[in-house]
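Of the protein chains in this complex, one is absent; all others appear in place.
By letter and in written order, the chains are A and B; residue numbering begins at 1 in each of them.
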Amino acid sequence: MTNEKIIEVEQLMKIFGSFHAVDDISFDVKRGEIFGFLGANGAGKTTAMKMLTGLLSPTSGKATVAGFDVYKETEKIKKTIGYMSQKFSLYGDLTVKENIQLFGGIYGLKNKVIKAKMHELLGRLGMENSANALIDSLPLGWKQKLAFSVAMLHDPSIIFLDEPTGGVDPVTRRQFWEMIYETAHNGTTIFVTTHYMDEAEYCDRISMMVDGKIAALGSPDELKKGFNAQNMDEVFVGIAREGKVLK
Amino acid sequence: MHAITVKDLHKNYGEVEALKGINLTVEEGEIFGLIGPDGAGKTSLIRILTSLLFASSGESSVLGLDPAKDHKKLRSVIGYMPGRFSLYQDLTVEENLTLFASLFETTIEENYHLIKDIYGQIEPFKTRRAGALSGGMKQKLALSCAMIHKPEILFLDEPTTGVDPVSRKEFWEMLRKLNDEGLTIFVSTPYMDEANQCNRIALIQEGQIMGVDTPEHITNQFDRPLYAISGTNKFGMMQALKEFEHAHSVFSFGSVIHYSDNRGSIATKEIKDFLQKQGFEDCSIEETQPGIEDTFMALMTAHD
Partner (left out) sequence: MKRFLAFVQKEVYHILRDKRTLLILFGMPVVMILLFGYAITTEIRDAKIAILDHARDENTQQLKDKILASTYFLLTKELNNEQEIAEVFKDGKTKVVVVFEPNFGKKLQTESSANVQLIADASDPNTANTLVNYLQAIVADYMMEINQNANIPYQISMESRMWYNPELKGVYYFVPGLIAILLMLISAMMTSISIAREKELGTMEVLLTSPMRSGQIIIAKVVPYVILSLVDAVIILLLGKYVFEVPILGSLPLLFMEVLIFILLALSLGILISTVAATQQTALLLSLMALMLPTILLSGFIFPIENMPPPLRVMSNIIPARWFIVIVKSIMLKGSGLDILWQETVILCGFILFFIALSIKKFKIRLE
């Protein structure tokens, strides 16, 4: 991790009609950091992430990702980042090989490079024998690891993970996090959303969103200390209690 | 009489075996938790028990009724809350509840006492469209709708998935209260930490039950001491521990690493020395109590 800021967000807002989905958030993420983005469904995590990945234009505020502006340079952002979500990542009716070729092609990699990457990737995941298997026929854990590797195919400097471990069994979840660690260790910045509070502990820093706002931001230890809590669950309870007092 | 009995239940979708011979019984008046990840077969089992699906083979009975044959009788005595939020988003809170009351030929007034504690919290918003409620409030409304006809048994499919921890806690408190009044509750969840809220639990993985018992007895199945190791470079320590010749399991667990040794009980100093030799100076190690998640992972690895 360095001190270079790779994501900078200042007073970012997204308003749908009269609904403030993302309500004036500011934070930054450093290169090589694992940045956890926590919150319940509907707290605004996905909307914030969509703005940072160039899928959605903010209503107001400033934000840059890898130095590119989220209003004007969305195409450049898309080339620099990787994205993986729990819901959609790979095509279930295509084989492992076809998916890798497809996404390699989408990011404009040369055929030679795709071939080399495919070989390296399948070897690392121990999936050489499944290269011609349909994605739908693979166990969920494999799919997720594969999806992550495919999102890393073009060596992005930041990877956005949208609830990558939702509903996955505890062993696979941990294996997945080990992949995340390794990736971060190699210098890639990780921006990850989750609603498993114990996973928050695996992040370098986390932000907790409540009703479109960032209610708390810091390292897991800082937050636990700040809320006098044993674990992240209690931190969240603390935030909710404070929120109620403030209202 | 058992509230639910399931014998050698199988469910196939084409070639996929979703349930591979499930056996369990649920006693009247208990909270029974079905705990496992996505794709383990939780939803299939609940749908078979609520008469929404036919099993491929095997027997099941709910309150003495066969879901496959007596679905008409069964459907009027059970309450069911599916995994997705299944209310009408374009109807108001009150309209939804009125509709469900009418479906079961009752009224809100008649059974208001049943849902007073739950519905009371969202009643101030009764003219709001259900689609505009927060996650926690939606859950309360869905539970109210599932309870309005005074069911004898309540089925809940992942009621707390994606809900914030505070709402989750509140939700479990509501279930506990309903249970105190004698309601049998069958609930599924992917969150291992919710197991302790149940009287008895079944751990389910890939269509098979890995164990059915009280949470305490389940954790007792974890048959060796467990150690919690902490330090600054957790990832590095994990890599090192995995290479340790006596390591039985190494899993990260929140801010610590859970380690078990294949020799059973050991001197913590040995591990500490090993880690310090590898350059992890500031590590600490102490024995800890295994939880459901530790047991689940141990059972999973044993099954493989």
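FYI, a contact is a pair of C-beta atoms (placed from the backbone, for glycine too) under 8 Å apart; a residue touches a chain by one contact, two chains touch by 3 or more.
Predicted model only: the values in this text are computed from it and were never measured.
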Interface partners of the hidden chain - shown chains only, full complex considered: B
Given B:75, B:246 or B:272, the one touching the chain that is not displayed: B:75
Contact partner of the left-out chain, one of B:17, B:95 or B:270: B:95
Touching residues (missing chain, whole complex) on chain B: 47, 50-54, 71-72, 75-76, 78, 80, 82-91, 95, 98-100, 102-105, 145-146, 149
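The rule we apply is simple: only the chains that are shown with their structure count from here on.
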Intercentroid distance (Cα basis), chain B paired with chain A, Å: 26
Interface residues, chain A side, partner chain B - complex: 39-43, 140, 166-172, 174, 177-178, 181-182, 185, 195-198, 201-202, 210, 220-221, 231-233, 236-237, 240
Partner chain A, residues of chain B touching it in the complex: 36-40, 134-136, 161-167, 169, 190-193, 205, 235, 238, 251-255, 293, 296-297, 300-301
